[in-house]
Structures are given as C-alpha cells and as structure tokens.
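With one protein chain held back, the other chains of the complex are shown just where they sit.
Now for chain A:
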Amino acid sequence: MNAVLLPILPPLIAALAVLVLRRGGAALVLAGATLSLAGSLWLLTGVVDGQAETLLLPGLPDMPLRLVAGPMTALLSAAVATVATFVLIYAVGYMKRETGQARFYAMMSLFLAAMQALVLAGDWVLLLAAWELIGLCSYLLIGFWFQRPEAANAASRAFLYTRSADLGLYVAIFILIGSVGTSEIAVSLETGDSASTAAGLLLLLAAMGKSAQVPLQDWLMRAMAGPTPVSALLHSATLVAAGAILLIRSAPLLTPEALLAVGLVGGVTTVAAGVIALAERDLKRMLAASTASQYGLMLIAVGAGVPMAALLHLLAHAAIKSTLFLAAGDFQHAREGTGFDQLKGVGRARPWAFAGFALAALALAGIPPLSGFFSKDAVIAAALSGQGAAWLVPFALAGTLLTGAYMARALRLLWQGSGETRAVAGTGWMRAGIWGLAIPAAVLGLAFGPLETMLDLPAPETAGVVAIVLGLVAALAGLALGWLVPVQRLLGPAHPWAESGLVVAGGLTAWVGRPAMAVARGCDRLEDHFYAAALGVGHAALTIARGGQRLEQRLYLAVLGVGRANLVVGRWVRGGDERGIDGLIFALVAGVRALGGRARTLQSGMIHHSLAISAVATAALFVVTLFSASLSF
C-alpha cells in the first residue's frame, strides 16, 4: 500500500466500522485518528529525507485522482491529525452523557479522513471533492442535535453559505483545467502565469466561504449550535482552515490584482470580525468571530505575497484555537452554557482548563515566547515587505490590537466574580485533550525555523526589529485595553452595531436569500399560468371530443375501413412473392381489427378514455397508412 493513503484510510475505515457496528465508537475512531497521525508523521519524515510520495487513483477519463505528499501537504496532514486526535480524546469526556455517540464519532472520523484527502490532494478534482465533503461533515456535525431548531438552522446556513461560495472553486478549477489541459495541481502551479485574475478571484470567493471572511462570516458564529469538540476541529484544522490552505497552496497562481483583493478581504475581515468578537456576549461565539479575524490575518499574508507567513499562523492558530474551544467546552459543562453572564468566575473553579485557556489566549494575542508571537510577527513582517504595505500594515496591526483586546476581556470575564459550579463528568479526558493542544500552542514557535527551511518557500526579507516592536506594542496595548476598559466604553456608539454582528442593511439574508426566494415564488406563479394554458388546450381538445358517440362511431368505421383497405392491399401483395410483408400486413390487419373491437368495448362514456383511445387509434392509423403507402412505391 502506498504510504500516502496512511493518513486517510484509517479514519475512513473507522467511520464505516462505527456506522456498521453502531458501538465502540470512541475506541475505534481514536485508533483511526492515532494511526492517521502516525501515517502523516511517517510521510513527514520521508519528505524531510527528500522523497515525495505520489499515488494515482482512477477518477474521471483523462483526469485520474492524485494524492501527493510533498513538504507542505505532509506538514498540514500532520497538523490536521494532531488536532483531530486530541479533540477526539477530549470528546470521550465531553460526549459522555450524550445519546447518538455512534453518529458523532463516525462523522468526526469521516471529517478527519476528508480533510486529510483535501490537504494531500494532488489534483483539482479530488481537492474539490474533499472540499465539499468536509462541508457535508460539518453540516451533519453542526446539526448533531438536529431536534433543536437553532442547530438545524445553523447547519443549513453553514452548508448553504459555503456551498454557494464553492461555486467559485468549481469555475476556477474549470478555468485552470481549461488553460493547462490537466487537472494536476502541480502543473497548474508551474504554469501559473497563464491563469487569469478571474481564476484567482474565484478561488478567493471559495476561500471566503470556508474561512468565513466578510461578508460571508455570519454562518460561522451560528455554527456554535453544534457540540464544542466539533467547533474545536472545525475552526482550527478542518473546515475553516481549508479556505486559507487553498489560498496558500494556490498562491503562485494569483496575479497582483488577485493578491490585492485577497489582502483587502483579509484586512477588512480581521478588523470587522475583531470588533464583533470584542462585543460578543457569548464565549463560543466570541471565539468564532476571533477565528474569522485570525484567518483575515492569514489572507493579509497571502495578499502580501508571503504564503509562508500565512502557513505559520495557520499552524499556530490550529493549536491555539482548538485549545481555547476545548477549554470553553469544559466551562460549558461546568455551567450549562457559554454566555459570559453564566461563565463569570468559572476560571477559578476550573483551574486546569483556565490555565490552558489563558496560555492559548496569550499565545493568540502574540506574547513571546508563545507560538502566536512568532506567527504574528511573520504576518506583520509580510505586510511590511509586500506590495500594498500602506493598506495591509494598518489592518494587520489593528487585527493584532483587537486580538489582544478581546482575549483580555474574555480572561477578565472568566476570572472575575464567582458562582456555583457543577461537578463535570469525564474531566480527565477533557484535561488530556486541552493540554495535549495547549503545549504545542505554547512551544510551536520553536519549530518554525526548521519548518521554513523544510518548506523552502519565500519568507519575508525584513523580519527585523520593526515588525517585532510594532506587533508587541499592538498586542500589549490590546491586552491592556481589554482588561481595563469595559467594551461599551471601548467601542462607544458602535457597540450595539458590533453586538449585532455589523450587519449592513439586513445582511446576506436580505441581499441574497430573500431575492432568491422571491424569484422562486415568481417561478412558481409562472408555473400556474403554464399549467392553466396547457389545461386550456386540453379543454379545447375535450370540446372537440364531445362530439361524442358520433365521432367515436365514425372513428370506428374509419378504423374498420382502413383495415379493409389493408386487406385489399394484402391480397394484392400476396400476388407478389414477398412473404415477410405478407405476414406483416395480416398481423396489422388483425391488430387494427382488435383495436376496433376494443374501441367498441371501451366506449365507457368516460370522455378521457375515449379520447385516449381515439388518439392511440389515430397514431395507429398513421402508422398503418404509412406502411400501405410505402408498399405502393
């Protein structure tokens, strides 16, 4: 077996096994994820030794499916597997009291397999397939508690938003295949110059959907209706990450115009989502808005022409955000909710989870020597070095400031005050999951140096003191503001607007959803008219048919007449020597006679029956006359 399959097959098999067996979900799926992790690490060591693995699978004609383990894909695969494994360990504790565990574990495992296929995909068709499958998995997982209307709505919204944006990926892929003549990603990247700006913008659209960039950010916050381990996986290493991964991988294809668009979308999102996060009243929703904001930072790096920086921030964010969510899930179990009102002082009661949360929060804010410091430094350096620095640097710094502010606010709200806290089942598993990810969130920065050499991507040239100072100042200022100043004061009159999610004129629902439904209803009304018109024609036909018995009688006679005529022709033909035709004619005559007979028996008075039979008879007549006519040639 080819080693490229190692990260994909175990979770896939585990998912199917759980679906079939309906039991042993956690154990099987954990085994699958661990094997996936081992497989991806194996690939990674192979890649470090300089051997890329490729596997071809049958796909569409002339477009085989292709899996490739190169430096970047193997690294991403390892990151995905790591996060998934610890999230699953955590889930064993978190899901202890839930029903429907088999479904949960099977879907999580399938999610992992699909994401592994996405990062290891070496051709556009497989990438697109995996891209949509992770959409399906997130739909099923966000809607895990499908009896709750808000979960059902959130799941539908998540799938619909991302699917609509996915159309961009479809068309971009068609353009790329059309211009290069093959679906292999590596070939597309090598001949990247030929790709148009249109393709780049379409890729951006697809990434905006998945990575929840403005104006498509709204689904991500509603997706909090799902179980917390799902959010942890979704935000860090799978669904949302897919958008940034797509842009990082296809960065060589992007024209300067497309890069500018990427950078601007990222810049606007990092600020807008940061403001939304700052005003949130719910911990999980705050973390969701923060995710959109952080992916905005990654897009800034891509837009500045330094995908390497985006990749580093993606890796750091994966560890950090999953830690934050897992800790939030722990608080959620302790207080039966995630509103900041309910969570007051929960940090004191759950010190282990809170320590992990705080560590990750500081890492995300960009405090050295935690991982987020290095990755955020890389992003700011990238913004400084690339084209459009005048635009991108302010956005990046504002994003960093906001990150510090909302994380500090969260820490304050979780720490201050006190309240009743319930005993939580499965704390051991949850603690293992949290700290399994908190440690990499802290120390991952140390690995960035070796990673940069391994990946061999262009790094920002001036990663000097300027970037470090700017980043640190922004982060510390943010932390101080968030800890000291209440958010209402901080945002001033914009606070209510930020609390409502910065909706502009009703949001996408008003701009796209309602018009689409209006068009649909218009089509439906048009249908009624179409139907009435067709019915009118039908009634006219009926009126003619109401000649009734007489018409029927005549038709009957006519049928008989044709039959007789055929007999004559038949006799005439018999004079000749064509036996085949001979037989045919007699068969036809018999058939017509039988039809005449039926016409008599079926004069049931039911007008439509008569009409139907007349119609058949007419058709038959037509054929018979045709035969007779052709005979006389």
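Note that in this section a residue touches a chain if its C-beta (ideal position, glycine included) is under 8 Å from a C-beta of that chain, and two chains touch if they have at least 3 such contacts; residues count from 1.
As a convention for this text, contacts and distances are computed from a predicted model.
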item: Omitted chain (choose from "Biotin carboxyl carrier protein of acetyl-CoA carboxylase", "NADH-quinone oxidoreductase subunit M", "cytochrome-c oxidase" or "Binding-protein-dependent transport systems inner membrane component") - UniProt protein name; value: "NADH-quinone oxidoreductase subunit M"
item: Option from A:175, A:353, A:455 or A:491 whose C-beta touches the chain left out; value: A:175
item: Where the unshown chain meets chain A, residue by residue; value: 58-62, 125, 128-130, 132-133, 136, 143, 146-147, 149, 151-153, 155-156, 159-160, 163-164, 167, 170-171, 174-175, 177-178, 516-517, 519-524, 527, 530-531, 533-535, 537-538, 541, 578, 580-581, 584, 606, 608-609, 611-612, 615-616, 619, 622-623, 626-627, 630-631, 633
